[in-house]
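Omission of a single protein chain aside, the complex is shown with its protein chains in their original locations.
Chains here go by letter, A, B and C, matching the order in which they are written, and residues are numbered from 1 within each.
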Amino acid sequence: MNTLFGEKKAKAEKLVFKSVDEYPEAPITLGTTLLNFTGDWRTFMPVVDESKCIRCYICWKFCPEPAIYIKEDGHVAIDYDYCKGCGICANECPTKAITMVREEK
Amino acid sequence: MPKKVVSGNYAAAYAVKHARVEVVAAYPITPQTSIIEKIAEFIANGEVENLQYVPVESEHSAMAACIGASATGARTFTATSAQGLALMHEMLHWAAGARLPIVMVDVNRAMAPPWSVWDDQTDSLSQRDTGWLQFYAENNQEVYDGVLMAFKIAEHEKVNLPVMIVESAFILSHTYDVVDMPEQEEIDEFLPPRKPLYTLTDFENPFSVGALGTPADYYEFRYKIAKAMEEAKKVIKEVGKEYGERFGRDYSQMIELYRTDDAEIVFMGMGSLMGTVKEAVDILRSEGYKVGAAKVRWFRPFPREELYELAKNVEGIAVLDRNFSFGQEGILFNEAKGVLYNTDARPIMKNYIVGLGGRDLTVNDVKAIAKNMKEIIEKGKLDREIEWYHLKR
Amino acid sequence: MELPADVKKKLTLPFEEHFYAGHTACQGCGAALGLRYVLKAYGGKAIFTIPACCSTIIAGPWPYTALNAPLFHTAFETTGAVISGIEAALKAKGYKVKGEDGIMVVGWAGDGGTADIGLQALSGFLERGHDALYIMYDNEAYMNTGIQRSSSTPYGAWTTNTPGGKKHFLEQRPKKKVIDIVIAHKPAYAATASVAYPEDFMRKLKKAQTIKGPAFIQLFAPCPTGWRSPTDKTIEIARLAVQTAYFPLFEYENGKYKINMPSPNKEPKPLEEFLKLQGRFKYMTKEDIETLQEWVLREWEELKKKAEVFG
């Protein structure tokens, strides 16, 4: 899948430490937060209407996660694994190409 | 090997120079100041290369800057005293928790109020639970040797913990004494450049240090420190032995024993006052007293095993504490007694609170303490457990 | 992925991401967005120091990190000192610090950790002239501990320890002008920035990278949780803060002030437009709003004077 984090996302996994000997000597991190799918925080999900999208990338710019990526055709898409549904993208979109939709879970 | 007549503080500064320290971040405080003045002088005279001196705005920032520097891979040093050390307290935990081998000289000074600039161990002993190793120097030579060994021990792959070298205010810091300093090449062989456990310059595999540890993980990291402290005992002995082989002064014992072989009474204490105690031991021996001295060099990690070995064979231990834990007793006494509780070594132990705030402990004082201990042993019973020996009554 | 050339041309920020998703910032967090921009600016070749603040959590609990850059978590009041130490160590070890290809040393601290408890260390860092950048992300209260007032909290704001109530116990003091304190140190560079204007922020980050000596940026970063504002309004609120001159954008370099407003000739919008989007201001009386409006305009006039005289 073509997302912002590609392989890094695919490789991200939960690190489990069963014995004290498995811990590093100093408290240094060993993985990334990419394993943490924050998409389930969402109540409303942004939906992109490509017909309205003018490819200005303002939504990409203002995503705090970041969970908006640019596809090869130049349109934006949302990585719903991470999108927390804050709605900034919809609010900032100049053509109202993104709408927030109540998500069925 | 060249000898110099230097103060304890200058001895520390020379050791910093000879250890090829890369970053010093420090804030002035009496009686520590001449350490950092001397280091600044080395820089001003071009006697050191690649030494960055950060004249921070407080001791708290001194330790924080040392932490940043050490985490970036630099060999790092600072020095302070009393109020300054207390201000650093929070960051002392940080240095140990982040496993940074920072070396610091603390010039033992009494805590205010009332204001005092004189010798007292309560400042450093109040930091006993921060994860720092603590070494108490008897004389200027030990200040110098201590700082050099401290880097080697702190940076050892099995330790990676900070070390505090403690010297007495004025009694060492401002007293000139003969110090034997090895040649730079010999020191370089003894103390090669630091190999850090991690460094913040790792841009290939970046990581964060000290991220939130939840109850699921925090505990294990504490154990790691506890284990490193235990390992440090072996490393201290190894390094102390190597130092002796290279430079002729052996530090393989965490407790230095003086004439204790057939001793009935042993004076136990830390730091500069033990020099006077040894002098008194010789005099008491010539007067027929079977006495010896046990100088606790390393207070952290605490030399439990060595103390047990000593306690097995003596009748009484007089613990001389130039410190006090309010609501309890002298801190060395407290710890030593605790170590022996679950053993079969149970000599009579009495705590003498001496010399707080720099009051001299003289040879005559030690003789009086010996007499008191002898009476106690003969009676087989303590007159009192804690005695404020120097109190005006 | 290789981006089509026309897409690349349209992007106003570097494409590469060094801030990992999956972090645990609140929905619509301005600080998280700010951190993303800083990482974009320095392409991961920066060493970060973060004291106790929301970003401690945002950066990920052990064993995970949200930053594709080295990061040292430190105590609340120590950011200025730790970045000083890192910079000193880099220099001692012969690394290039700052400049296009050098290592950036970045302190990233909240307003409490900067304007209050960390002010002394910040001052020390500035006056000693270290080659590092200190960014104060300003969300105008202690958010990580649950929304208590800081000296950067504005007049009239509700926080959990200025809770309004019958006695009208709201924040009674104006927002501390940290940037003025910083400028009093005559640093190499100081600027304000806003998450609503990332291109301006990015330019300032680049400036901080190339200029020699200490740099400071105060970044306006809305906190929907603490400001009681809708999560989708983060950028809108930040934009209004600039447009109302509540938080004007400017920079200070070599003794000179320069205002960087998006529409320089427009009069500031009424402050109420900024206030009404945030629940934290809902207890303010009409008089309170007037007081705050007066303060904003007075400060704005003062800044314009400075830019005129020292421009």
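As a working rule, a contact is a pair of C-beta atoms (placed from the backbone, for glycine too) under 8 Å apart; a residue touches a chain by one contact, two chains touch by 3 or more.
Heads up, the rule we're going with is that contacts and distances are computed from a predicted model.
Asker: There's a gap in the complex where one chain should be. From "Oligopeptide/dipeptide ABC transporter ATPase", "Pyruvate/ketoisovalerate oxidoreductases common subunit gamma", "Binding-protein-dependent transport systems inner membrane component" or "Nitrogenase protein alpha chain", what does UniProt name that chain?
Answerer: The missing chain's protein name, per its UniProt entry, is "Pyruvate/ketoisovalerate oxidoreductases common subunit gamma".
Asker: So there's a chain missing from this view; which of the remaining chains does it actually touch?
Answerer: B
Asker: In the full complex, which of B:90, B:264 or B:279 touches the chain missing from this view?
Answerer: In the complete complex, the chain left out is touched by residue B:279.
Asker: Out of B:186, B:329 or B:360, which is the one that touches the chain we can't see?
Answerer: In the complete complex, the chain left out is touched by residue B:360.
Asker: Can you say which of B:14, B:118, B:267 or B:298 touches the chain missing from this structure?
Answerer: Residue touching the chain left out of view: B:118.
Asker: Write down which of B:174, B:237, B:304 or B:390 is the residue touching the left-out chain.
Answerer: B:174
Asker: Can you list where subunit B touches the absent chain?
Answerer: Residues in contact with the chain left out: 3, 5, 117-118, 138-139, 168-172, 174-178, 272-273, 275-276, 278-279, 358, 360-363.
Criterion: only the chains that are shown with their structure count from here on.
Asker: Pick out whichever of the two, A-C or A-B, is joined by more C-beta pairs in contact.
Answerer: A-C
Asker: Can you check how far apart subunit B and subunit C are, centre to centre, with Cα atoms defining each centre and the answer in Å?
Answerer: 43
Asker: Please compute the C-alpha centroid of subunit A, do the same for subunit B, then give the distance between them in whole Å.
Answerer: 52
Asker: With chain centres taken as the means of their Cα atoms, state the distance from subunit A to subunit C in Å.
Answerer: Whole-Å distance between the two chain centres: 24.
Asker: Which parts of subunit C, given as residue numbers and ranges, touch two or more other chains?
Answerer: Answer for subunit C, listing residues that touch two or more other chains: 60, 62-65, 68.
Asker: Of all the residues in subunit B, which ones touch at least 2 other chains?
Answerer: 98, 207-211, 213, 217, in rising order.
Asker: Contact residues on subunit B for subunit C in the complex?
Answerer: 22-23, 25, 50-52, 54-58, 60-62, 64-74, 76, 90-91, 94, 98, 200-203, 206-214, 217
Asker: Please name which positions on subunit A make contact with subunit B in the complex.
Answerer: So the residues of subunit A in touch with subunit B come to 17, 20, 23, 25-30.
Asker: Please name which positions on subunit C make contact with subunit A in the complex.
Answerer: 1, 3-4, 6-7, 10-13, 15, 17, 19-25, 27-30, 32-33, 36, 60, 62-66, 68, 198, 224, 230-236
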